[in-house]
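Complex shown without one protein chain; remaining protein chains in place.
Chain naming follows the written order as A and B, and within any one chain the residues start at number 1.
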Amino acid sequence: MSSYLSDGVTLRSWLVTSDHKRIAILFSIAITAFFFVGGLAATLIRIELATPQGDVVSADTYNKLFTLHGIVMVWFFLIPSIPTTLGNFLLPIMIGARDLAFPRLNLASFYIYVAGGIFTVACVIAGGVDTGWTFYTPYSTMFSNSYVLLAAAGVFVVGFSSIFTGLNFIVTVHTMRAPGMKWFRLPLFVWAIYSTSIVMVLATPVLAMVLVLIAIERIAGIGFFDPALGGDPILFQHLFWFYSHPAVYIMVLPAMGVVSEIITCFARKKIFGYTFMVYAIAAIGVIGFLVWGHHMFVSGQSMYSGLVFSLLSFLVAVPSAIKVFNWTATLYKGSISFEAPMIYALGFVGLFLIGGLTGLFLAAAAVDVHLTQTYFVVAHFHYIMVGGAVMAYLGGIHYWWPKITGRLYHERIAQIAAALMFFGFNLTFFPQFVLGYLGMPRRYHEYADRFQMLNVLSSSGAVILALAYVAPLLYLTWSLFRGERAPADPWKAKGLEWTIASPPPTHNFAQPPLVSGKPYDYSPEAQ
Amino acid sequence: MSTASARLHEQFDTSRQQLKASKLGMWTFLATEVLLFGALFCVYSYYRFAFPQGFALGSKHTDVVLGTIETAVLLTSSLTMALAIRAIRLAQRRAAVMLLLITAAFGLSFLGIHAGEYVHEWREHLFPGHRFNDSLRAVNGTEMFFTLYYVMTGLHALHVTIGFCVLLVLAVLTWRGRYSPTYFTPVELGGLYWHLVDIVWIFLFPLFYLVSRT
Partner (left out) sequence: MSNPSVRTLRLYLLVWLALMMLVALTVASAYVKLGSFNLVASLLISAAKTALVMTLYMELRREHGTVIVFAITGFCWLALMIAPTVADIATR
């Protein structure tokens, strides 16, 4: 039986493919590699932090490690992860199309990502960058002796990969839906990717420009942010966070889309409040652009700005909360089963809840003054990014694994790994909330003795977490060769992707499907 | 003119769908350009608010005559670009090629005038850095004004250059009969890009050349 996997077996057919499904696989290999690079940096960080003394690496090296961890995890893993892998693979199929609107642009997106990656690896090999992933001025422009320009170049280049992917997705959803696939019949995963794409397209160019400005200041010595020349370092932060706050929604919106797909399937129930879920996705995307100043409460920005940004940051939590309520309501009276994808999805809901609520602590400016630059912040965003986004990504990989590869993975091992991940994650990051509350600052390679026990707990958790990440790499790879062959619809799920073969044929559909029903047409009784 | 029509790419069902996708794609790309330049306009707004005198003084040292001529040149090039597309719609291949080349020529002359401005400003010690005119530097924000002036007009000039190359390619392909009244999407898309470059200048001109002329 011919599929997109067997349609051309040479390396060349993969490297110059225009098939969105193959490009998704190319991306998944690349981002997995970068995940482990970022993970290696994290491992060294946690080893260093197991003891109060800075005795494993020097302070400068430690600075380079957390910078590398941030740059790689944000730009080379989290931002591309779900969109370029699951998004690329599933978006056309879920709307009933044969491919994206611009397949060759899609391939270009991949190679641009690789080029950005090469710059970043070059930066590491040359000696690394120590400014933090946030590149704050004037350190990055005037004082750092590390390879800032190489790192900035890597991020600049990979930003265009993001922009082109977003552009492709937006145009595809607008112009290539199958007959009957109206906007309000789209799966929530499609809505999530669409909203993410708009954010990518509108926010990333600003990042590109601010990196250029850093480069100009570093190379030519003429200043935009240099106080001696009348420049304002706070302006850098405005421009940087104008992108980087929406960036966190680029990372979390697709994860929310995945969770909606998984929960409906494994609760055998249609999503509660589909319309509100759509409006919530849109609201998160838009309001997410208006809160960036909450990263700058203590920077020196105007008090009144702080007030308004604080208020808006509380507002942006509302649509996220609506989503959490609706997932919960979907579970209520559902017929729930706990396959690995569902464990990941439920884990997401709980951990995203904690991450989101702690975000509100930080949104209150008066509280943020105490918690900023402490481990409380580190714990907050790791709950969302790792407890949330990474778990949703893995849930999605497991859920669609049979469709993408045509193989079934070993369910029991996957369930154990998922549970282990949940446990390891909490052991790693919950102590960090307490550490932050107790005053331990972030980005230091040594700390006061009284913080050691919690740090040891955190580092121990990191060991378990690392095992839980390696496990899927092993058993999923194993399943590629020895896994049972998957039927078209192993989960008895709803959605166009389950109506075609596993793995799908190259052009997805023999002819465009005619869509008539609503999405998530599950009924618990019928099973 | 030929009766060339679009090669229908296999992901699309109809030519109409393909055209719609191409246009939406181009407008999306233009939005990213607006945000790209926009970041610089944001920097400009911030510093103009902080240094009103410095910006006014700096602006007085720009050449308003050359700036006005540049503006007129670019706006006229938008006219010829629109007329080039009209010519293709009327199957007037020769006229279309001429108009595309004239548009490109306007773009080139814009760059030439601008280069002349830069050379003159270099001699007048108006480039930021240690050579910058000391009496101007004494007024806060004047050097920042010129820093922004070179970065923003420089980025704009880069876009004009890219547009120039695109126009030449389009002119050659039009001459070769690649386009027809039923298919001229690349020309349309190139036109959209060119008009955006014009729009950026429409804002740059008053913000740099006309801050304070009283």
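Everything that follows uses one rule, which is that a residue touches a chain if its C-beta (ideal position, glycine included) is under 8 Å from a C-beta of that chain, and two chains touch if they have at least 3 such contacts.
Being a predicted model, the structure only gives us computed values, none of them experimental.
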- Message: According to the contact rule at the top, which chains on display are touched by the left-out chain?
- Response: A, B
- Message: Touching the hidden chain in the complete assembly: which of B:Thr28, B:Thr142 or B:Thr174 does that?
- Response: B:Thr28
- Can you work out which residue in A:His174, A:Arg218, A:His410 or A:Arg442 touches the chain that's missing from view? A:His174
- Item | Contacts of subunit B with the absent chain, listed as residue ranges | 23-24, 27-28, 30-35, 38-39, 41-42, 45-46, 49-50, 64, 68, 71-72, 75-76, 78-79, 81-83, 86, 89-90, 181, 191-192, 195, 198-199, 202-203, 205-207, 210, 212-214
- Message: By the contact criterion defined above, which parts of subunit A meet the unshown chain? Give residue numbers in ascending order.
- Response: 174, 202, 206, 232, 234-235, 238-239, 242, 289-290, 293, 300-305, 308-309
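Simple rule for what comes next: only the chains that are shown with their structure count from here on.
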- Task: Indicate the whole-number Å distance between the mean C-alpha point of subunit A and the mean C-alpha point of subunit B.
- Result: 36
- State the interface residues of subunit B toward subunit A in the complex, per the touch definition above. 9-13, 17, 20-21, 24-25, 28-29, 31-33, 35-36, 38-40, 42-43, 46-47, 50-51, 54, 128-129, 140-141, 143-144, 147-148, 151
- Item | Parts of subunit A lying in touch with subunit B, wherever the complex brings them together | 97-103, 163, 167-168, 170-172, 174-176, 201-206, 208-210, 213, 216, 220-224, 229-232, 235, 238-239, 242, 507, 512
